[in-house]
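Here it is, the structure in full.
Apart from one protein chain that is not included, each protein chain of the complex appears where it belongs.
== chain A ==
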């Protein structure tokens, strides 16, 4: 899963030479063997490295504050999202819904790595949601639909229908 995400990211960044990754441990943590230096371990670390390699530092946030927020969400992804249980997903979605109420993107006012990796991480949860649940988490649905339509992001994942079916009456109208 992590390896596919990284290769997706490489395609998004337009990196010419795909890197070779290996995994470590039974949690399958990705490892990037660098030519010059020590191997890079971990999804977040490697992703940040790739972004710098592609010279797109703004994907990590364009201000000190948004950079911190990007790191926060990358960490959230790795600690809370990966390997979460069914009960956790409800809490996670609630958190996200509240957070995204007044935001278009996860960090700051533009697309960042936080959006990419939260999208990759949340995708398997959204797949299992029913229509009513998607209506409940309006902001997550809106953000998810927005990110999956951003050009170049959604490589290895199928598109999902998140927005409300007009057959269901909604309390927002």
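Simple rule for what comes next: a contact is a pair of C-beta atoms (placed from the backbone, for glycine too) under 8 Å apart; a residue touches a chain by one contact, two chains touch by 3 or more; residues count from 1.
Everything below uses one rule, namely that contacts and distances are computed from a predicted model.
**Q** Among "WD repeat-containing protein 74", "Coatomer subunit zeta", "Metaxin" or "Elongation factor 1-beta", go ahead and choose the protein name stored in UniProt for the chain not displayed.
**A** This omitted chain is identified in its UniProt record as "Elongation factor 1-beta".
**Q** Tell me which of A:28, A:52 or A:103 is the one touching the absent chain.
**A** Reading the full complex, the residue touching the unseen chain is A:103.
**Q** Touching the absent chain in the whole complex: find that residue among A:14, A:38, A:83 or A:151.
**A** If we include the chain that is not displayed, A:151 is the one touching it.
**Q** I need the residue numbers on chain A that touch the omitted chain, in ascending order.
**A** Residues 101-104, 109, 138, 141-143, 145-146, 149-151, 159, 161, 163-167, 172-173 of chain A touch the chain that is not shown.
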